[in-house]
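Quick one: the structure is below, questions incoming.
Apart from one protein chain that is not included, each protein chain of the complex appears where it belongs.
Note that the chains take the letters A, B and C in the order they are written out, and that residue 1 is the start of every chain.
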Amino acid sequence: MKRSISPDYAIEIIPDGARIMIGGFMGVGTPERLIDALVASGTGNLTVIANDTALPGKGIGKLITAGSVRKVITSHIGLNPETQRLMNAGKLEVDLVPQGTLVECIRSAGVGLGAVVTKTGLGTAVAEGKQILELEGQLYLIELPIHADFALIAARQADYVGNLEYALTAQNFNPIMALAAETVIAEPDHIVPVGMIPPDAVRTPAALVDHLIERAK
Amino acid sequence: MKRSISPDYAIEIIPDGARIMIGGFMGVGTPERLIDALVASGTGNLTVIANDTALPGKGIGKLITAGSVRKVITSHIGLNPETQRLMNAGKLEVDLVPQGTLVECIRSAGVGLGAVVTKTGLGTAVAEGKQILELEGQLYLIELPIHADFALIAARQADYVGNLEYALTAQNFNPIMALAAETVIAEPDHIVPVGMIPPDAVRTPAALVDHLIERAK
Amino acid sequence: MDAKDRIAQRVAQEIVPGSLVNLGIGLPSLVASYVATDQGVYFQSENGVIGLGSRPPEGMEDPDLTDAGGGFVTAVPGAAAIDSAMSFGLIRGGHIDLTVLGALQVDSAGHLANWMIPGMLTPGMGGAMDLATGAKRVIAALQHQTRGQSKIVNRCDLPITSTRQVDLIVTDLAVFDYCDAGLRLIELMPEIGLDEVGSKTQASFVVAL
Partner (left out) sequence: MDAKDRIAQRVAQEIVPGSLVNLGIGLPSLVASYVATDQGVYFQSENGVIGLGSRPPEGMEDPDLTDAGGGFVTAVPGAAAIDSAMSFGLIRGGHIDLTVLGALQVDSAGHLANWMIPGMLTPGMGGAMDLATGAKRVIAALQHQTRGQSKIVNRCDLPITSTRQVDLIVTDLAVFDYCDAGLRLIELMPEIGLDEVGSKTQASFVVAL
């Protein structure tokens, strides 16, 4: 059984300059309370790995606006003009990665593979400076695994030991990121007794989760 | 909505010499009725891709005993002495692959990746004749994707359109194989109306399933 | 009916019953409303749902059920929810029968550019590179011109999205595909003449009407 902790307490373990994965897709399925606590803590110089930077005032958008982020590794920033403004002003480094490559690089880090071998990005700006591999007469791009110090993930429901269940499109990157960070902090909407999430419904096994965030006050 | 078909009818589309993935782990979560129909059909010269060859008289073991199989790509044959006897007699080619590499090679074929880059097998007999890749000072083995013409999979439950749900350890290779074959034939224990498998419980989306086997008589 | 709707309606005719289709955000998302609901067509949204439906009833929107733009959607009976690794596994693995993508430019080689305008706008590629590379069939759906400039060009000067050739281009003026001789005009949109297409297209093309 895990003890649940407050968002503020969880965020204390994250130092300036940390490399953080944050679940969510345009702010859907994103751990808003952890993000609020992170903004409030003043922790800065972060590298954020996420599908997108959401919108101003929502999810990761709050961290961008607060200036907490030095670098973002992401697939899409089109709905957050603030991200583009900071990038153009040289205040935010943006590393754009195709979405399927991004999720697979995170997965490969989590499941102990050395690289992702993909056709996506071949012959485009994404391939610049990267190794090309020829296999059976076909060319592929070698993309390296993406690890993080912390993963902040959102879930619909956890049980007391930390098994997680997700809902609909709020799932997105969350279960993959739970594999790829040193420390995984999960913010569930609900925490239920052991046995209420049947084994077949678990999408992230408890063994991957280090900390559970307590219920919203 | 799909029409359900009989095991015999399904097996008619599989020609001699076909390359077939079969779900199951020591005969658990394996499509027994399809295997029985395949044995009865007399179809031969098959290449079977599966975690193991089960036991004599169970699951894939029936195909081995019937002499239907020319080659098996698998991780374990230790519980089927018949497989070892045929192998030693030169009547069955056995390609042994580490279990994690096997499932990941099947997945890579299914999700459009060009290779699996792994440390498993490095410096062992498994690495013989294979390409080694150095990335960031680490050595990895390059393992190629494994495709099949057909995947015969077992599921606890399907709905009328072909979404699949699995149970406990009967899941194993089934959802991964459903990604990696030209034609996917699913043998569910139960077939229920659309809407009875909630979207979050689906493990194999209907779009991957070509044929559903009708209820047992 | 405005230009975008005319394009969407024409693209909808390309959708085969029983197929799995991904529609990009923006113009392509309009295509869904021109596809009959009894055709067994499933729409995949790369954020993690197969079986995307229309808008939810007012007051019944679920914040955990959205499209790739973050807008509220419904799901049809038989829908499946998947994580991003599975979603892009389906895309890259060739399990999506058709994707319809918007474009800033498409060129004579069938290359699509739709993720950045250097120095001006950088939305990022999102899922477009995987879709353009991995889907079984790719349709570029775009307005023929922007500010009087042809978007059908001999060679993209914007960064391309994939080296894989698109299969079909549908604009408000015409429909093109590719043959051995390159870009080929195969259809004029209603009330559009060949001369107009010729004068408004930068790329060379052959005609096979």
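The working rule: a contact is a pair of C-beta atoms (placed from the backbone, for glycine too) under 8 Å apart; a residue touches a chain by one contact, two chains touch by 3 or more.
Keep in mind that what you see is a predicted model, and the values were worked out from it rather than measured.
Q: Which visible chains touch the chain that is not shown?
A: The undisplayed chain, in the complete complex, is in contact with A, B.
Q: I'm checking contacts with the chain that's been left out. Which of A:L113, A:A167, A:I185 or A:L212 qualifies?
A: With A:L113, A:A167, A:I185 or A:L212 as choices, the missing chain is touched by A:L113.
Q: Touch as defined at the start, partner being the missing chain; which of B:P7, B:G27 or B:P205 qualifies?
A: Of the listed residues, the one touching the omitted chain is B:G27.
Q: Contact with the hidden chain only, please: which chain B residues?
A: For chain B, the residues touching the absent chain are 25-29, 51-52, 54-55, 74-79, 84, 87, 94, 96, 98-101, 103-104, 107, 118-126, 156, 166-176, 203.
Q: Can you list, in ascending order, the chain A residues touching the missing chain?
A: 1, 107, 109-113, 159-161, 163, 179, 194-195, 199-200, 202, 205-208
Methods note: only the chains that are shown with their structure count from here on.
Q: Farthest chain from chain C, comparing Cα centres?
A: Most distant chain from chain C: B.
Q: Which chain pair racks up the highest number of C-beta contacts?
A: Here the largest contact count links A-C.
Q: What's the distance between the Cα centroids of chain A and chain C, rounded to whole Å?
A: From the centre of chain A to the centre of chain C is 28 Å.
Q: Could you state the distance in Å from the CA-based centre of chain B to that of chain C?
A: Chain B and chain C have C-alpha centres separated by 35 Å.
Q: For chain B, what residues touch not just one other chain but two or more?
A: 111-113, 199-200
Q: Pull out every residue in chain C that's touching 2 or more other chains.
A: 49, 75, 81-82, 85, 88, 91-92, 134
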